[in-house]
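Got a structure here, written out as structure tokens. Questions coming.
A single protein chain has been omitted; all remaining protein chains appear in their positions.
What follows is subunit A.
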Amino acid sequence: MNWFSFITATSFMPVPATKESGDVDNLYIFLLVSGLISFIILIGGMVIFIFKYRRKTEDQKSAYITHNTLAEFLWSFIPFVIMMVIFAWGWSVFHDLRRVGEKGDVEVHVTARQWAWTFKYANDIEINSPSDKKLVENDPDSTLLKPEIVVVPVGKTIRFILTSDDVLHSFYVPAFRNKMDAVPGRRTTFTFTPIEKGDFTVFCTEYCGTKHSNMMATIRVVDGEQFAAWQAEKLAASAGASNKGPAERGEALFKGSLGCGGCHSIDGSRIVGPTFKGLYGNKRDFADGSSVTADDAYIKQSILVPTAKIVAGYPPAMSSFQGRIKEDEIKDIIEFIKTLK
């Protein structure tokens, strides 16, 4: 182990997994070492003076020194030079991380919403993360959900094109040393070239409400052949799904691309929104005092204009799915809800 991988390892930085992250770590080491030296000069000087010039007798006099032009020039100029070096170095690293406009070998559209990520490849493969399974299974207090796995090939340039359906989110992969906000109404890019195979965690770093800490995904970096095999398998699975019945297709939408399960349970438990268990055909009470029997029209309205009728005791938190859901898909969802007795 050479001296700088020793420093990054002892500072608990994750293993650098992309081409760019090694450059960030070199800058980090420079910052750490120059910072430690500055700290020792400043605080070391202070501690020496405290001991050397402690007041020993009550009438002890001090020296009368008002200023020293040379010293003051040096301690203004030297920090200035060091900071300009750090600035320029940071700029060059930043430029490599951003690569705005550069097309990737693999392009994935990433949509953030409260509280899930949707990854959509050019060939329509779609991954939704996190899953509905618990990450820590034996702990009843754990709120984290198991991240779904998003596969990319090693050695290629990958470009994620980010946007958000509702509020600000931020796409962060510590092992890649890279992060970018997902902004509603805007597209931003997150470009990287993986050099290490393995699983790397994605976090959301822009506070986005109740389940902010739960917005995780796993990026799995594999070699080119495994990536091709994974894509073929996914395409076959989605072809099979279209032969299923409407309720099964609705279930897939619920758990998958629409991410309903992030806020609505199907087992009667309360998450963020009301549960779907026993919804169909039963009475709903609303915050404004009115009520209605849940039928096809009510469910359709709730999907397209969620703020029209707010169930009593719940916040008006849902955003409209207008434009994100097809007419057939609404029918499939309703069929699925009918099965939840």
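The rule is simple: a residue touches a chain if its C-beta (ideal position, glycine included) is under 8 Å from a C-beta of that chain, and two chains touch if they have at least 3 such contacts; residues count from 1.
Here is the rule we use: contacts and distances are computed from a predicted model.
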| item | value |
| --- | --- |
| The complex's invisible chain, by UniProt name, from "phosphoenolpyruvate--glycerone phosphotransferase", "Multiple sugar transport system substrate-binding protein", "SufE family protein" or "Cytochrome c oxidase subunit 1" | "Cytochrome c oxidase subunit 1" |
| Contact with the hidden chain (one of A:106, A:149 or A:183) | A:183 |
| Where the unshown chain meets subunit A, residue by residue | 11-14, 23-24, 27-28, 31, 35, 38-39, 42-43, 45-46, 49-50, 53-55, 60-68, 71-72, 75-76, 79-80, 83-84, 86-87, 89-98, 100, 114, 136, 139, 141-144, 166-168, 170, 172, 174-175, 177-181, 183-186, 188, 201, 203-214, 315, 317 |
